[in-house]
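With one protein chain withheld, the remaining protein chains of the complex are depicted in position.
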Amino acid sequence: MAFFALSLLNGVSYGLLLFMLSAGLTLIMSMMGVLNFAHASFYMLGAYLAYQVSAWIGFWPALLISPLVAALLGAVFERWVLRRVHRHGHASELLVTVGLSFVMLEVVQLVWGRAPVGYRIPAELEGPLFTLFGSPFPLYRAFMMGVSILMLVAIWLLVSRTRIGLVIQAALTHPDMVQALGHDVPRVSMGVFGGGVALAALAGVVGGNAYTTEPGMAFSVGNIVFVVVVVGGMGSLGGAFVASLLIGVVTTFAVSLDQSLLHLLQAVDVPVTDAMANHALLALKISQVAPLLPYLLLVSVLIFRPKGLMGTRET
Amino acid sequence: MPTLHRTHIPARERQAVLWGGFAFVLIVAPLVFQSGLALTALSQMGYMIIICLSYNLLLGQGGMLSFGHAVYTGLGAFCAAHALNHAGAEGVPLPVSLVPLVGGLGGAAVAAVLGWVSTRKAHVPFAMITMGVGELVFAMTPMFPGLFGGEGGVSTNRVVGEPVFGITFGPQIQLYYLIATYCFACTALMFLFTATPLGRMLNAVRDNPERVAFVGCDPQTVRYIAFVIAGFFAGIGGGLFALNFELVQGSAVGGLTSASYLLYTYIGGTLLFFGPIIGAILSVLVGVLLSEFTKAWALYLGLAFMLIVMYAPGGLSAILMANLRVAASGKFSRLVKPGSALLAATPVWLAGVTSLVEMTYHRQIHAPLNPTFRHFGVLLDVSDGADWAGAAALALVGGVLFECARRGFVRHWRMVQEEMHALEPGAEGAS
Amino acid sequence: MKRIRSLAAASLAATLSMGTGGAWAQAGETVRIAVIDPQSGPFANIGLNILHTLQFLAEREGGTHNPAGVKFEIVPFDNKMSGPESLNVLKAAIDQGIRYVVQGGGSGVAGALIDAINKHNERNPGKEVVYLNYAAVDPDLTNSKCSFYHFSFDANTAMKMEAMGSSIQDDKRVRKVYLLNQNYSHGQQVTRYAKEVLRRKAPHVEIVGEDLHPLGQVKDFSPYIAKIKASGADTVITGNFGPDLSLAFKAARDAGLDVAFYTYYAGAAGTPAAIGDAGLGKIRFVYPTYTNLASPEYQAVFNAFGQKFPNEAFVTSPAYNLFKALSHGMAKAKSTDPVKVARAMEGLSFRSFTGDVTMRASDHQLQQPLYMATWNKVDAKNPIDVEKTGNTWTLDRLFDSYVASTPTTCQMKRPA
Partner (left out) sequence: MSRSAFALELDDVRKRFGKTQVITGAAMQVNPGERVALIGPNGAGKSTLFDLISGRAGLSSGTIRLHGERIDGLRPFEICRRGLARSFQVSNLFASLSVFDNLRCAVMWSLGHKYVFWKLLSRLKDVNGRAEEVMDRIRLTGKRDVLAMHLTYGEQRALELGLTLAGGASVILLDEPTAGMGSAETLGFIELIRNITVGKTLLVVEHDMGVVFGLADRVAVLAQGQVIAFDTPEAIRADQRVQEAYLGAVPAEQATATAY
């Protein structure tokens, strides 16, 4: 029972971390229909900016400054690059962000060097928050979960309860009509992209010291954020939240399952020969492939339910 | 109305000249560039052309943006490596020259299985499926040492079996001509494919999959067959890769490899058939040569790719074709003056910018050892403020010059385009 | 008069000892060495640290400082951590007439280089190339894939496991061991050798569980740590490196997991900075040297390197033995021709930081003592701060060469 509760807690907290990592991507995807391949790079930038700011001023101001700086850079990128490419269609927007991720990796390495930087968890957030069945639950992990839920609520409020939110949603499908009604759609999308990128940077500030802040961190976050957005349903905030929790819990529990096809064969008492015993595929344990389950989920969702769990549209 | 004095060479002769020229270049290239490194680069260009063309079969011809094309080249390479090892061992009568075909069949088989999953959807969902499949295959390869040889990968030896007409494929030059033969054959086959019913229907699916359904064809089947054919040619490219390096490692199916195929094919140009050929040549030049001269090659590649996506979505081939059209319409003389201004300003601006970038990199990596390095023949000292200021000034001046020249050139270019457009209402077909 | 004669004798002796006679072909010659490691892309920081180490040692050991009197010139080649690219740059190096190749970043690249160099030497007699490996630790490199032209200067996976086995054998606190590794050849080998060595050296110790997770794909190690905790293990053996190692330590500290970690790569460049205060007193690391090694020569090299490269540290000590072996080999062979030097290096014994080490002739694997060090707070006896973390590596145990030595199955083809 203890192991089950612990795994559930780990699963939910990992799910919330995943949502925090992909919240910004979901916002941009749902509002602008753009898959930002430089999302992980802004996450890295957020972590490095936080390292720099917390070295000068402190961790708490960094929580504000780092996302603001990133939002500024994101807005500049949208204004002079993304907007120009918009008329060539979604594929070009996606490709230009691929180019951006290459450039950002090099620039970050130029400024902060190639070795990991010592960006630490602040002293006041050290140590465990509570102990469950004899194993302590770290305060900082709870802090991260809090930030993740805060992001969810903030985006949901922005999207559904504010005027800008309605304008944004309308501008996604009928930009010309919204512009005709007097809203400056280009500036709105600049704001949305800046906001999405700020969320990525905030995830960097919060996740950077929990994980390691090094040039390879964008690469190691990798494509998991796309799995969350796509499985959740492109453009659906609720879907992304549910998908992150689902992926978090599934991968966490899968790690504890050591069964393999071999055990299955033995269960239905099929005679197991030596060759079968150490055959790589049969002996492959579920725990060995646990971190890959999200990609299996991605492919199967895209085939059977391309709109995703709670999505409204396919592209 | 001034009659068009463009010499209208009938299409058949123009094709013959083009393909003859292509064959001539493939044959003469190693005789012109003699050094060992050049031969290595040319061999790699040979199979990269096949791979980039097979990638464009999906992207340019079919509008299918794939993030996992390396799965088919990589697994094709693994199949070829295993085939070569078995050919050597039990004396299976498989001549080395047919090993790439085994790679091709391997690539096609994998495409037939994974394609069934991928081509059910189009556009972004298709891209995401290929990415998911690519990630899965890449992460699974180290788990099966038997098939993929673990971290060391599968090594093989192409000097196996008795030589055919004295050709052992040991020396690089013999392998180059095998690659060149395959390159010519595959390029021709893929070109012919675009002129077959399925090839044309693939273009139709790219433009309007819904209408394809209403003229009786199933868009998904069209995409699926095209996906398997692209997998076949990708597998041949992978097979030649395996022969060239005599080693195939997990990175051959990796995400970075897929991204490089996308990047260079797009830079070469996806709208015209020969676009990916330019992209493939560029990929080897950057990968083999540029990375020896500068540590900042990734920064230059990223910036160049962004500029191309922004200003020339048709890629370098579209720029080349546009200029050829202007030349063909006899108006090129009008562009010579602004064009030369642009060509003069560009190196000044580039020299300034690249000096700044190189000095930044050098300061970070090699400064403790020796602060000076040679950049385009000029000795730059990282610790000397004057060099920094000089480079910055050069970049600034160059930038201003470049911007003026660019604006002038664009103005002239637009005028010429309008005139040309006035001459031929409804321009003829793009490819 | 006597004074002049003694002066002459002294100077003769000096030249003799310095170069055993100045009339040698190679004295004053410059030997160019190609370094094939990643200098761009995700593994760039490891590659650059090693490049600086080799450049520093080439300068330090070059010229009059070594018995052969040769100067060393390092020629870097960027292989972007990929096998095929390594073969590309190897061809470029051979084209430039370089006949010594040094590499260490990754066993995959090492295997590729051995294959390619064997083929090159076979197809181009008289232009042979020798490959000196300072960090690739796959035991196959000196067993099934061993080659006359390949010399390994770091202790391989099996040798380090022998040292760990001896440490566990004598440590009464170790009862239950858990194996956490990446699912690729190195991780699979660590798992296999751990079981074999523990069965032989510490049968009383029980292996309570093992995990093989995909390389570089795990974002959150807490489920693995929970599994280790549930298994009741008191010790974890892991071959992980980079993020897969530092994230595991952080998760262990967060979950309050009180176990000893026996690792291969906790000391690698960048990892201490990532670990920080996680696992103080718990993380152990087996390597031919450790930061506070009580050897004046080692401390001299360490400090000199620190001055030249302020924000880096001298970590890759096998590179030091590499240059020593090379110069003594050239002195013994009285030539810089790779084949002669290779033959001279076989069975060669020379002075390293702490006592003599021997290059075993049968498989060209350097037999050397190994140190087990633990990650602790800096104190008077261990003053050197590692990567600005306020912590350092303190000595646990020294294992003599014979303890870590492993038999070899190598049947290398020697040139005529």
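The letters A, B and C name the chains in turn, as written, and every chain counts its residues from 1.
Here is the rule we go by: a contact is a pair of C-beta atoms (placed from the backbone, for glycine too) under 8 Å apart; a residue touches a chain by one contact, two chains touch by 3 or more.
Every value quoted in this text rests on a predicted model; they were computed, and no experiment measured them.
Across the complete structure, the visible chains that the omitted chain touches are B.
Contact with the omitted chain, checked across B:23, B:204 or B:351, is made by B:204. Screening B:193, B:361 or B:409 against the full complex identifies B:193 as the residue touching the chain left out. Of the candidate positions B:38, B:217 or B:392, contact with the hidden chain is made by B:217. Where chain B meets the chain that is not shown, the touching residues are 192-193, 195-201, 203-204, 206-208, 210-219, 221-222, 225, 229, 426-430.
We adopt the following convention: only the chains that are shown with their structure count from here on.
Taking each chain's centre as the average of its CA atoms, chain A and chain B sit 31 Å apart. Distance between chain B and chain C, defined via averaged C-alpha coordinates, is recorded as 39 Å. Rounded to whole angstrom units, the spacing between the C-alpha centres of chain A and chain C is 37.
Of all residues in chain A, those touching 2 or more other chains are 113-114, 288-289, 291-292, listed in ascending order.
In chain B, 139-140, 143, 145, 298 are the positions where the chain touches two or more neighbouring chains simultaneously. Residues of chain C that touch chain A in their complex: 42-45, 48-49, 183, 211-214, 216-220, 222-224, 226-227, 229-230, 242-243, 246-247, 250, 254-257, 269-270, 273-274, 276, 311-312, 387-389.
By the touch rule above, chain B contacts chain C in their complex via residues 35-37, 40, 44, 139-140, 142-143, 145, 150-153, 155, 157, 170, 241, 245-247, 249-252, 287-288, 291-292, 295, 297-298, 365, 368-369. Residue ranges of chain A in contact with chain C, taken from their complex: 3, 6-7, 10-11, 13-14, 17-18, 109, 113-118, 120, 128, 135-136, 138, 140-141, 210-212, 214-217, 219-221, 224, 251-253, 255-256, 285, 287-292.
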